[in-house]
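As you look at this complex, bear in mind that one protein chain is not there, while each of the others sits in place.
The chains carry the letters A, B and C, assigned in the order they are written, with residues numbered from 1 in each.
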Amino acid sequence: MCLRASQELKDGDYVNLGIGMPTLVANYIEESLNITLQSENGMLGMGPFPLEGEEDSDLINAGKQTITSLPDTSYFSSADSFAMIRGGHIDLSILGALEVSKSGDLANWMIPGKMVKGMGGAMDLVAGVKKVIVLMDHNAKDGAPKIVESCSLPLTGKGVVNTIITNLGVFEVNKEIKILELAANVTKEEVIEKTGTEVKFPN
Amino acid sequence: MCLRASQELKDGDYVNLGIGMPTLVANYIEESLNITLQSENGMLGMGPFPLEGEEDSDLINAGKQTITSLPDTSYFSSADSFAMIRGGHIDLSILGALEVSKSGDLANWMIPGKMVKGMGGAMDLVAGVKKVIVLMDHNAKDGAPKIVESCSLPLTGKGVVNTIITNLGVFEVNKEIKILELAANVTKEEVIEKTGTEVKFPN
Amino acid sequence: MSKKKYKKIYSNASHALEDILFDGMTIMSGGFGLCGLPENLIVAIKKSGVSNLKVISNNAGTEGHGLGLLLETGQIKKAISSYVGENKLFEKQYLSGEIELEFNPQGTLAERIRAGGAGIPAFFTATGVGTLVSKNKEVKTFNNKDYIMETGLTADLSIIKAWKCDEAGNLIYRKTARNFNPVMATAGKVTVAEVEEILKAGELDPDQIHTPGIYINRIVKGKDYSRAIENLTVREK
Partner (left out) sequence: MSKKKYKKIYSNASHALEDILFDGMTIMSGGFGLCGLPENLIVAIKKSGVSNLKVISNNAGTEGHGLGLLLETGQIKKAISSYVGENKLFEKQYLSGEIELEFNPQGTLAERIRAGGAGIPAFFTATGVGTLVSKNKEVKTFNNKDYIMETGLTADLSIIKAWKCDEAGNLIYRKTARNFNPVMATAGKVTVAEVEEILKAGELDPDQIHTPGIYINRIVKGKDYSRAIENLTVREK
């Protein structure tokens, strides 16, 4: 899945990767491409994790992980960072999700009744970034579909998701869910069965 | 007049001086005071004019005059400069005027029928700076009063002037014009005669 | 020009805050996670015993670190933050009703603070449209897209952390320890900065100042920085 997500990145892209699985996409980026990673706490040109002993407490990513810089790195304030995000300058954001609806609504920050941790920068990212890709398991641990007719959880953004990549395939979201690719050994029937809304297939 | 205006500056003040006569106030600032001059094109800590041959085309003030830096100078963008002004961080601005009304309305950017040059940063300064002092001749060249009941020229700001310093005296503006000081050899009668609105005198 | 005398430097954090603090005040605190936190100033606030604080800060610290210290003593009454997931004590106090919480999207929080410091009472953003965040907020359409109105934020006091400063209060931050510090510096009625090093005027490059001295009322040299790391992550050689 991370490999497949990495293939959405084009040469020259500026990309923000969400916390968790999306962070791992960085490991799959093709060497020949010039991809610049943004971290919303105030950094463009995010490098890999440091070697042991080389960590710097003043250099962390949005997930509070220690990271490193690159030759073309720049640092800036949170206000400048979100001006960059809100202003549509980031080409691509890859995030996790709890639910995505057929109209592109995204829920990924809050489950009522459980402790509210906060939305962090997720609402800003989905509202501002040019293309939003959701990377998630196709179904919840209890088997419930995460691609749904309409979200039951509080939203992170309305009509913001462009593409969904799951263990079952790649989906375009544009008022309806259209399958672009099936994962290996996955059938149309399995996708239909495990999805909470109608799935269109190309002719 | 410039000397009198310089006495309005307090130790630690951040000050913006307008183009023309207000610029000259800098020459009268008492040595013992720590006064920092702002130039709205993007500089805090403006130094004196350069010696001949030491001018730098990348270092000018808002009047496009060559200037110098000081040990505590900082440079910033126009947006950051006016954030500083609009946000009320500048203690004092001293500007010229065509007319000031008793309610503190200021007209200093436009004479209808003549070429319109533009307001530059004047509207931002009078709306944002904590205290606005007008430094001007008490009357126009034709003798017309410049302190008036209400301005006839297009306004730069409404209710923005706190103090007026002219060749005849120093005036407080607070819904009415109150004289604080008479200049040497100036009588109450002369002030009353040359002012276009009622002048209050202290008891 | 005059030989300036600078009067912004204080001998220690408690001294720098002593006549500023009052119960019920609003305090902005810089930092992201445990990175770029005004550690010494937070400890001084804890020692002062000031209470009923409204705190504006991206996170709420962890137990024993950052604003976590003020949660332990019950000094915080309300927090405006974007994420508090690292602090179990916060969860407990929130669920028991001891503390109020207002979540802002991180970028909206940063921009509200920037607006507060820049004299902008309100602005429109697409962030949060159609979500709980838009509740009770004015919606306006520009170019066929909906935006919500968010207001500027200011505070009675901003406490921030920088790397270096000069006597005039010009500041430079280091790497991602910059984060919320520069905007908060602009939005406090009073702003107190703690730094790792204080230089003479003229020792910083004027092209490279991150926060001009006009925003800084008081300076204190911090000590005993914890260099704490929340999520140590390393790669194989």
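In this text, contacts are C-beta pairs under 8 Å (C-beta built on N, C-alpha and C of every residue); 3 or more make two chains touch, one makes a residue touch a chain.
Because the structure is a prediction, the values reported are computed rather than measured.
Check A:Leu44, A:Val100, A:Ile147 or A:Val191 against the missing chain and you find that the one touching it is A:Leu44.
Checked against the hidden chain, the listed residues C:Thr26, C:Asn104, C:Thr125 or C:Thr211 yield one contact partner: C:Thr125. Residues touching the missing chain, restricted to chain B, are 39-43, 48-52, 54-61, 63-67, 69, 75-79, 81-83, 85-86, 105, 110, 115-124, 127-128, 154-159 (touch as defined at the top). Within the complete assembly, residues 12, 14, 29-36, 38, 44-45, 47-48, 69-76, 82-90, 128 of chain A touch the chain that is not shown.
Residues of chain C in contact with the chain left out of this view: 111, 115, 118-126, 140, 142-143, 145, 147, 151, 172-175, 178, 206-208.
Here is the rule we use: only the chains that are shown with their structure count from here on.
If you sketch which chains touch which, the chains link end to end in a single open path, with no loop closing it. Among the other chains, the CA centroid farthest from that of chain A is the one of B. Averaged Cα coordinates give chain A a centre that lies 53 Å from the centre of chain B. Our note on geometry: chain A versus chain C, Cα centroid distance of 28 Å, whole angstroms. Multi-chain contact residues, meaning those touching two or more other chains, do not occur anywhere in chain A. Residue positions of chain C touching 2 or more other chains, listed in rising order: 114.
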